[in-house]
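This part shows chain A:
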Amino acid sequence: MRDSRVEIRIGGTGGQGLILCAKMLADALAAAGKHVAQSQTYEPTSRGGYCNSDLVISDGEVDFPLATALDWLVLLDRLAIRPSWPLLKPGALVIADTRLCPDLPEGDRRAHHLPLSRTAIELGSERVANIVALGALAALAEICERRALEQAVRADTPRSFLDLNLDALAAGYRLGEQAITAPSSTSAG
Partner candidate 1 sequence: MSAPSASRSGIDDEQLRPSATAAKAREPMNVLIVGVGGQGVIMVSKALAWLAQSKGFEVKQSEVHGMAKRGGTVFSHVRFGPQVWSPTIPKGEADILVALEWAEGLRWLPFLKPDTGIFICDTKRIVPPFACLNRRPGAPLRYSRETPAEVKAHVAEGYAIDATRMAEELGNERAANVVLIGALSTVLDFPAADWELALSAFVPKKTIAVNLDAFRLGRNWIDAARRTTTVAPEAGAPAANIPAPALVAYSVRLEITPQWCKSCDICVKLCPERCLRLNDERIVELAQPERCTGCRLCELLCPDFAIRVHLDAVANNAAAAQGATA
Partner candidate 2 sequence: MIVDSAAAFDVRDYLRQEMMPHFLCPGCGHGIALRALLWAIHEQGIDKDTLAVVSGIGCAGRLSAYIDANTFHVTHGRPLAYATGLALARPDLHVVVITGDGDCLAIGGNHLIHACRRNLKLTCLMLNNEVYGMTGGQVSPTTSESRLTSTTPHGNAEPRFDACALAAAAGASFVGREGTRHVPKLKELIRSGLVHPGFAFVEVLSDCTEIFGRKNELGSSPEMMLRQKSELRPSAYRDTVDTPFRSNDLPTGILTKTERPEYGAAYRKAAAAQRASMAKASAAKSAAAPAKGTP
Partner candidate 3 sequence: MNAVDTALAPKPAVRLISGNHACALGALAAGCRFFAGYPITPSSEIAERLSRLLPEVDGVFVQMEDEIASIAAVIGASMGGVKALTATSGPGFSLKQENIGYAAGAEIPCVIVNVMRGGPSTGMPTRPAQGDIMQARWGSHGDYPIVVLAPASVREIYDETMRAFDLAETCRTPVVLLYDQVIAQLAETVELGDTSDLARTERKWASGPRAAYQPYAADEDGIPAMSRPGAGYRVHTTGLNHAENGFPTQNPEAVARNLGRLLTKLDRHRDAIDSWQTINCDDAEVLIVAIGISARAATRALDIARARGVRAGLFRPITLWPFPETALREVAARARAVLVPEMNAGQLSLEVERILGGKRVEGMHRFNGEPITPAEIAARAESLAKAALAKETR
């Protein structure tokens, strides 16, 4: 069984920019020669409601493009816990927003509660919480080169938001790097 397969989910609610940040990560990975499949689940409402975007990353062609066993889970809303929790691989890493997703269920996983949305608010807009999360994920998962990710963020950001998004990415990296040195909670957070 060819398995360089890595699965990442960014879960939250509609309107948080989950699909966009997943796409940025996917672009960065694609630039590095990885095969990526990025899928999404959303509800018919344009805003609000459960939403996630999944990445399946592989050295070869991705056979089944949907999540089956998550290596990484980023939670930007508690709504995303229920559909995602059963998919976690044993020992998977979970990054949860301290404010929007304070409580996590029991399970065999490593969890980091990070102030993603609060950091975004401090940067000037809660709307960049997705980019902060992206930075934190990239730092913790060490899944792609930082330069490639910055390039992907640049490519997908309108000029007027570029500085904000790059700041958010850097802030996310900082949060992630701090978390590496800090112990992660291994039981219920």
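A word on the picks: all candidates are chains of the complex that A comes from, given by their letters.
Keep in mind that, in the parts below, a residue touches a chain if its C-beta (ideal position, glycine included) is under 8 Å from a C-beta of that chain, and two chains touch if they have at least 3 such contacts; residues count from 1.
Every value quoted in this text rests on a predicted model; they were computed, and no experiment measured them.
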Candidate touching chain A in this complex, from 1, 2 or 3: 3
Residues of chain A that touch candidate 3 when the two form their complex: 1-2, 23, 26-27, 30-44, 62-66, 68
